[in-house]
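First the structure, in the form of structure tokens, and then the observations on it.
A protein chain is absent from this complex, but the other protein chains hold their places.
Order of writing sets the chain letters: A, B and C. Residues in each chain are counted from 1.
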Amino acid sequence: MKKHILCIAALLLGCLTFTGCSDSSVEEENTLTILNYGKYFDPDALQIFEEETGITIKYEEYESPEEMYTKYKAGSIDYDLLCTSDYMIHKLIEEGEVLEMNYDNIPEYKNIDPDIIDSSASFDAEHKYTLPYFYGTVGILYDTNVVPESEVQTWDVLWDEKYTGNIVMPNSVRDCLLVPLKRLNYSINETNEKHLRKALDLLFEQKPLVYAYFVDETADEMIAGNAALAVVYSGEAAYAQDEGENLGYTVPEEGSNLWIDSWFIPKTCKNQEKAELFLNFLCREDIAAMNFDYVYYATPHTAVYNSLDEESKNNTTIFPTQETIDNCEVYVSLDREETALYNKLWKELKSY
Amino acid sequence: MGKDFIHLSNISKSFDGQMILDELDLKIKENEFMTLLGPSGCGKTTTLRLLGGFETPDEGKIFFDGKDITHLPPNERKLNTVFQKYALFTHMSIAENIAFGLKISKKSKAYIDDKIKYALKLVNLDGYENRSVDSLSGGQQQRIAIARAIVNEPKVLLLDEPLGALDLKLRQDMQYELIRLKEELGITFVYVTHDQEEALTMSDKIVVMNQGYIQQIGSPEDIYNEPINAFVADFIGESNIIDGVMIEDKLVEILGTKIPCVDIGFDKNQPVDVVIRPEDVKLVDPSAGFMEGDVVSIIFKGVHYEIEVHANGYDWLVHTTKMHPVGSHVGINVTPFNIQIMNKPESSDEKAVELDV
Amino acid sequence: MFKLKKQFLAGPYIVWIIGFILLPIVLILFYGLSDYHGNFTFDNLLSIFDPIHMKSLLFSLRLALICTVICLILAYPLAMILNSMHLKHQSFVVFVFVLPMWMNFMLRILAWKLLLSNNGVINNILASLGLPAIQLLNTPSAVVFGMVYDYLPFMILPIYNAMSRIGHDIIDAARDLGANQVQVFFKITMPLTISGVLSGIIMVFVPALTSFVISNLLGGGKVLLIGNVIEQEFMQTMDWNLGSGLSIVLMIFVIASMAFMNTHNKDGEGTAVW
Partner (left out) sequence: MVKKIGSRIYLSIIFLFLYLPILVLIVLSFNNSKTRVKWGGFTLKWYASLLENETIIEAFVMTLQITLTASILATIIGTLAAIGIHAMKSKGKAIMLGATNIPLLNADIVTGISMMLLFVRFTELGFSTVLIAHLTFDIPYVILNVLPKLNQTSKYAYEAALDLGATPLYAFYKIVWPDIRPGVFSGFLMAVTMSLDDFSITYFTKGAGVNTLSTMIYTELRKGIKPEMYALSTILFGIALILLLVMNYRSSKKAIN
């Protein structure tokens, strides 16, 4: 009897591997391999692209820019298109890993807000390499039932022992360090080890109060009511406010980080024209709108912005006011030694 | 022999609704070598386990030296068991195995060492103290199992088919050893086996069991020569068991022939089992026997020939020292004294006759 | 006529061993013993003495030890109970403990998160009873809990196996020789199950020592085990040399603990779970 089971299993296997193989042999020629943040592209939009162009997309996600860097640098997968944050792009440009974009192939680029393109100068000085995708701030998402609005105007609240076990901090080096750095009135691009040590001491002091260090889970944890205060990206905050109740978002007055996530074409790209075809596609108004609805971060796409109702336009969680933007810094990349220092501090914080 | 030492009184025991022992009643005397003999599933091992304390009876009581021990756990009973597959502790040395019971009863070290030496000598394994169990042969393991049991100076030694796993030669040697041991120790042995030869060789008394009932109790000679029913006859040695009808006292009809016997007291025309041992069958000239037949096979067995004779539709089993070639025509004769007449069992499952011990 | 030498049947596997078992280890050694520029160095190995790494290694050892002890304490009586039930089909026991494994372990851990989180089922029950909420998740205890949950079957099965191999006649014999139930346990059952206990310990301790997933999922980023350090070196910091160096250290620890166990385990029936 067992023979039969094996036979059936073998048959099943045969079918599965057969279909699997036939797929992969076709897609070798006509594919785009894309690496992006998690939850950062509407899967339906990807499908539309595949249907319109016949190009198959191999889509992969990552959590932190550092993880992206490793995946890219490992060199085992040749990516055609990447989307990541300002400072990481800066680093890769400096390492000569980025191809110049041919904006002539991206007519829809005209939709992108020139102000944001200007802000990108900190990492793409000559505007040759990148295409802004979303931008936003880092701030505090809080449970309005537990924390009064007055308290969250400053980062100090994250050291308030009242909220022991109710604080979520970011699980990435720079986003986590920016909080004490700003509290101490240093730059978020601080490289002075003494200053960084001071910031780290604050984080050590804070650690017993922290519920967890999260990135992507933060919004869901806040919606589920597992914590009262969380340091998040503005987009995450907007998503959380949409799904949950009684959640507020502010950027504390000491200032914070303005981030711009942008697309670029890495050296490993096998077909730049196809990559640019995809970039043009995502700048199309309908697609940009889809992605805005899906991701819910501030879009630099002027047409999409203009089509929004007044309420959304005035949602300061999504679209920071000019005042806030002026109060924020953009990350710049760190060199090898500085990165090593940051990593070391990070491990120190994490090891008990 | 001594007084009744152990009394199993009206014991019943069943497993999963299946009756293993049915109102068994058995007495064992002091210093007796008593063997429980029967086919597998007859209840002999269960009886032994009841004695050892590994099972409790559903009904009935067990008395040991006059005391009720029915519910006493095994470790508080003054008897020890030699297990079928020895059940030696593989994680201990020989000496540790033997010392196990003594250490538990907190004997002094010197006493224990002495006892180990004595016991090993008794089973002819002196010097084996520090060997590991795995390094011993089956026969040696068996002796250790016995040594381990007897150092505790039990009043009764229970042996559960202790020779079953040994080869023939070793088994015979061990039989003599056991008899010698029994005499040296002067204690009661209760021995379980399905091997009739073992039972006949060693026992003072044999209890033949089948299907939870005692069939017959008696000395080896009694059991062999005067089996009480066809089951016992068949189980103890080989027999020709033939359906017969009692014509009148001292005359029985088998296979269409009336032959004289010595039994009396049966009803007229009562159906009976006629049992004749193969060595009691005499092969004579065709005209001299009460029946004629042809030799269909002959096997040389060393001391005798085993011959099969086809006569009147029955294949007779004959043991004789004289050779009769296959195909030769012979006569069959049996002296009346050697013909056993037995009542047919009341039911097909050979229900035993009630016995009084 | 061709004559098939049976040894050759292992041919494909020998190739496999060389290509996919030995070669990767050679690579780890290569990376671990060289620096960024490919020069030979012991620095990566020695970096284990860096206080950060040492701390997380010691912390991993501590959690793994606690996890192993808890598993042992839970599993041993359980194995005894299961054994005393005299199940007709022992495969049933295996079945019961293997079944959860067929459901993805990530999902099972997720379920625990739902139960244990601040606003989760257990805290809600506590709240409805008027008791204060307790933070159960994102603590070292939560990580140990997850480990115990995931690895408990690996402790139970070998112990149960060893226990069911003890013949009833052995126990009977000990009882017969005067041992009471407590004595039987200490003198017979325990010594005879020690091999099962040892393989259980190995099968729990090693994965617990090297785990990084459970601490990621239940530690809330606050519990940094040596496995997490290695994972971060590979996936975040991109220092493969250091990561390999630490992996070698971990490997040495695993081999050492195994060697230690094996000297105490003569039967060597290490992995017979099924």
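Keep this in mind: a contact is a pair of C-beta atoms (placed from the backbone, for glycine too) under 8 Å apart; a residue touches a chain by one contact, two chains touch by 3 or more.
A quick note: this is a predicted structure, and the numbers were derived from the prediction, not measured.
> Going by the touch rule at the top, give the shown chains the omitted chain contacts.
Visible chains that the missing one touches: A, C.
> For the chain left out of this view, which of A:68, A:169, A:200 or A:215 touches it?
A:215
> So which bits of subunit C touch the chain we can't see?
On the subunit C side, contact with the omitted chain comes from 4-14, 16-17, 20-25, 27-28, 31, 74, 77-78, 81-82, 84, 88-89, 91-92, 95-112, 114-115, 119-121, 124, 149, 152-153, 202, 206-207, 209-213, 217, 227, 230-231, 234, 240, 243-244, 247, 250-251, 254, 258, 270-274.
> Hey, which subunit A residues sit against the chain that's not shown?
Residues touching the hidden chain, for subunit A, are 1-2, 6, 9-10, 12-13, 16-17, 20, 24, 33, 35, 38-39, 43, 58-61, 63, 74-79, 214-217, 219-220, 223-224, 243.
As a working rule, only the chains that are shown with their structure count from here on.
> Would you mind checking the shortest number of contact hops between subunit A and subunit B?
Minimal hop count between subunit A and subunit B: 2.
> How many Å are there between the centre of subunit A and the centre of subunit B, using C-alpha atoms for each centre?
The computed centroid separation for subunit A versus subunit B comes out at 87 Å.
> In angstrom, rounded to a whole number, how far apart do the mean CA points of subunit B and subunit C lie?
Centres of subunit B and subunit C (C-alpha means) sit 54 Å apart.
> Show the residues in subunit C shared as contacts by 2 or more other chains, in ascending order.
none
> Would you please write down the residue numbers of subunit B that are in contact with two or more other chains?
none
> Mind listing the subunit C positions that touch subunit B in their complex?
167, 169-170, 172-180, 183, 187-188, 191-192
> Enumerate the contact residues on subunit A facing subunit C in the complex.
Residues 64, 66-67, 69-71, 73-74, 165-166, 171, 207, 210-214, 221, 224-227, 339, 343-344, 347-348, 350-352.
> Which of the residues in subunit B come into contact with subunit C in the complex?
52-54, 73-77, 80-81, 83-85, 87-92, 100-101, 104-105, 148-149, 152
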